[in-house]
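Below you'll find the structure I mean.
For this view, one protein chain was removed and the others were kept in their places.
Labels run A and B following the written order; every chain starts at residue 1.
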Amino acid sequence: MAKNKVKYGQEENVVAGAHMVRHVHTFDVILFILLTLFALVIVYPFYNTILVSIVPQADYTRQPFMLIPKRVTWENYKFVFESPLLLRSMLNSVVLAVVGTIYNMVLTVLLAYTFTKRDLPGRNIFRFILVFTMYFGGGLVPTYLLYKALGLVGNWWVLVLPTGVSITYMLIISSNMSELPAEIEESAKMDGANDIQILFKIVLPLIKPILATFTIYYAVERWNEWYSAMLYLKDNKLWPLQMALRQIISSATSISTVAMTGETRPPIYGEGIKMACIVVTVFPLMALYPFLQRYFLTGLTLGAVKG
Amino acid sequence: MGNFDLEAIQKAQKAKNRKSIIKRIWRYKWIYLFMLLPGLAVIIIFRYLPLPGIALAWKKFTPTFGAKGLYSYLASSKPVGWKHFESLWREKAFWNATKNTFMISILKLVFGFPFPVILAILINEMTMKRYKKVMQTIYTFPHFLSWVVVAGMVLNLFGDTGVVKSVVSKFNPDAVANWNFLYNSRSFRPLLIISDIWKEGGWGTILYLAAIAGVDPSLHEAAIVDGANRFQRIVHITLPEITSLIIIMLILQIGNMMNANFDQIFNLYSAPVFDVGDVIDTYIYRITFQSSTAMDYGFSTAVGLFKNVINFVLLIGANQIAKLFGHDGIM
Partner (left out) sequence: MKKVLALVLAIVMVLGLAACQQPATPDSSTTAATEKPTEATEKDTEAAPAEDTTAAPAEDTTAEPADESTDEPAAESAYDTKITISMDVLDAEKTNISAKDEFFRNKFNIDWDLYPVTWGDWLEKIRAWVNADDMPDIVWWDMKASNTAEFKQWAAAGAFREIPEDLSKWPNLQRLRDELVSDDALLSVDGKLYGWPSSRQNPPELKNCYYPMFAYRRDWAKAVGMYKEGDVYTWDEVKAMIDAVKEQDPGGNGAGNTIGITMETWAWEQYQLVTINSPNPDRLGYHKNADGDYYLYEMTDEFADAIEFAQGLYQGGYVWKDTISDKNGDGFQKFLAGQSFMFLGNDSPAWFNGDVLNKMVRGGIVADDEAVAPMIVLSATGDHNFYLIQSEDYWTVASISHNVDDEKFERILDMWDWLASEEGRIFLVAGVEGKDYEVNADGTYNILWEKDDTGAYISPYQDYAFNIYTPATLTASPNETSVEYGYKLFEPIYDYMENSGNFVAQEMPWEVMAWNGPEYSEYGYFYSDISTKISEILASDVDAHEAWHAFIEENSDKLQAVLDELNANLK
């Protein structure tokens, strides 16, 4: 009887009794309206972004807020996809997102687990060493000199290796691990599991939603990477997507497009190109998100593990 | 479900094995080797090796050419003592920027910080499963847009030829006679807070939702049996379960107060709102890239150092306060 009233988020546990008529509370209605309104406020600018990328510039400038485009043009997308940089950089970014995220997650999770060991000698010192780097760095030129000495300048790995660990993420994951009941680990130890087994077989599965969160955080960071590429990669064949798109936007809006030799291409407008570039970079991520979402929203029944 | 007194466990453990430190180190040898070392090595190589560069805050930077060695610039750059800091102190614009940085960060803390927490709880309370997922997905979208784009949208909306003005003029033609929303010291900070919430509020919920997802459902079941209503369950079950995460996020944000989101402010501000909107990062940017004078790495190192020392002190302070109240903190 009581169970039938359960209406909070953990769907897996909602036993919606077929024989019960579901009551719609005022609270639900208000909630529905509030959340929908917020969603609308967010969706419109996206719709607008797509619109700007497909309508002629003149239409957009005269009427920045429209709902249905009068004319549609694919010139902006043509310009973006015509660039010799685009496809290769897309591939680079995929590899970077995959390799970089794995590298980041592995290092982060290992460190995070280390700091759950409260009696680890030197724990506080090591943690201070890490937290210190959240704030203090050597600056541009010293960093450049180091990368040069390590042979990372002009090397694709400069996009991956220095990213290492986000101390912030590491601390949050570590705190999540610490909150797991200690008996779980104790009992595993009794069964003769070593730390690595405990981490991968017991701890990580229990904090899946958090791991999924930081996986997507890292993936987004790697996918959006451009600054290191800008500074350290001198060969544009190694560029990631964001850097290539910056170049494409720059070549669409700057005066260097003025051709020397009678080149007469159809007019290209900066704003439309920018929006087309946004669509090209952002939409793969947005399309991916719903697939990852189930990891965040699915509740884990700790009880089952404990039992 | 575990409300453990970790402190007690720790003490018990310490009491139990009063082995020599070497024995304990030996016990954790694999942890040191396979778990601590890789991350630590990366941090030491990439973050600590360039660190002597901080000395440039007390030097006049001069590059070297053809010299070998990582730190040859330290020898070629002449010491100038506290000159960079002194000229910073004298600068009215710098103090204005420092004040604004704090003000904007505090406003964001008060209004921006609770937003994702509340939104996450509301999303979690939503009963329609599909719709809930759709909503949650939509809320994360703005995070993927850069501030250049978002600022462009804001300027279009509230600008002189923007839609807000034309809508307002339909209701009250007098109100738009001297339309000035973007270049106005009174409206600029609210603009920052609201646009920040719009962009990052939804993205922030991901983490809290993940934490809420980890709440043991049996707690809710028990509460329902005890006759707790929805609001009571939020306050007494959901919130306490994510409190430690909220505290960590709070500490981190406090330890980041001197960074008031350069990208956002840089793309939205203009000279007339410098008095309320210029922050340390935009100030550094202007003196480095937009001034007519030669770039001085020493000076910008000094400004950056000042900023980060304060950040660091704030972080440690917030962490200690959290510990006073019985929370773990981050350190």
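Before moving on, here are some points about what is shown:
Here, contacts are C-beta pairs under 8 Å (C-beta built on N, C-alpha and C of every residue); 3 or more make two chains touch, one makes a residue touch a chain.
Just so it is clear, the structure is predicted and the values come from calculations on it, not from any experiment.
Residue-wise, the contact with the chain that is not shown comes from A:231, picked out of A:129, A:202 or A:231. Touch with the chain that is not drawn comes from one residue among A:56, A:122 or A:181, which is A:56. Residue-wise, the contact with the chain that is not shown comes from B:270, picked out of B:10, B:229, B:243 or B:270. Contact with the chain not shown here comes from a single listed residue; of B:32, B:131 or B:183, that residue is B:183.
Listed here are the chain B residues that touch the chain not shown: 61-67, 76, 87, 92, 148, 151-152, 155, 159-161, 179-180, 182-183, 267-268, 270-272, 274, 286-287, 289-295, 297. Residue positions on chain A in contact with the hidden chain: 56-58, 60-62, 77-78, 81-87, 90-91, 93-94, 97-98, 101-102, 105, 140-141, 144-145, 148, 153, 211-212, 215, 219, 230-231, 234, 236, 246-247, 250-251, 253-267, 269-271, 274, 284, 287-288, 291-292, 295, in rising order.
Basically, only the chains that are shown with their structure count from here on.
Work out the mean CA point of chain A and of chain B, and you get 17 Å between them. For chain A in complex with chain B, the residues that touch the partner chain are 2-3, 5-13, 27-28, 31-32, 34-36, 38-39, 41-43, 45-46, 48-49, 64-65, 106-108, 110-111, 113-114, 117-121, 124, 126-143, 145-146, 149-150, 161-162, 164-165, 168, 170-172, 175-176, 178-183, 194-196, 199, 207, 209-210, 212-213, 216, 220, 274, 278, 282, 285-286, 289-290, 293, 296-303.
Put simply, chain B touches chain A in their complex at residues 1-2, 4, 6, 9-10, 13-14, 21, 24-25, 28, 30-31, 34-36, 38-40, 42-54, 56, 61, 63, 70-71, 73, 119, 122-129, 131-145, 149-150, 153, 156, 161-163, 198, 202, 206-207, 209-218, 220-221, 224-225, 230, 233, 244-245, 248-249, 252, 255, 297, 301, 304-305, 308-309, 311-312, 315, 328, 330-331.
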